[in-house]
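A single protein chain has been removed from this complex, and every other one stays in its place.
So, chain A:
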């Protein structure tokens, strides 16, 4: 293979990766949500969502209502949580809300979770800025595949490398 062929094949691999990635970005812009697809990792929302379900998120402009299921991040914690909003207090100022959440399958609300970190002591509510997205739909169990790949990272690299190699060597 000469340089031009290597560049052409590399471009094919790059465009395959960016094609998927940029579609995801475009979808994120459309839904106003940075990660419009998430996978459920816990059983705290049983029987609504099981481990491995894929959730479709978006961030509509209207205020969050009681009963909505939200994916949120507690400040200082990396892993997002998906739970239902069970209480809301709206301040007169537009876009300001105080929200309380609870997992359908949990016995208590999430205040214990909010305050788990020392820095969050006294935190009684979450706010719209903590919300990653609001659940609009779901696909049962299809996310098991990504959970499997996170549990076995080698599989992920093998898959990605394999597809990349096929595209690179394909003429």
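Please note the rule applied: a residue touches a chain if its C-beta (ideal position, glycine included) is under 8 Å from a C-beta of that chain, and two chains touch if they have at least 3 such contacts; residues count from 1.
One rule holds for everything that comes next: contacts and distances are computed from a predicted model.
Asker: According to UniProt, what is the chain that's been left out of this complex called? Choose from "Proteasome subunit alpha type", "Signal peptidase complex subunit 2", "Rab5 GDP/GTP exchange factor" or "Protein farnesyltransferase subunit beta".
Answerer: "Signal peptidase complex subunit 2"
Asker: Counting contacts across the full complex, list the positions on chain A that touch the omitted chain.
Answerer: 4, 7-8, 11, 14-15, 18-19, 21-22, 25-26, 28-29, 34, 129
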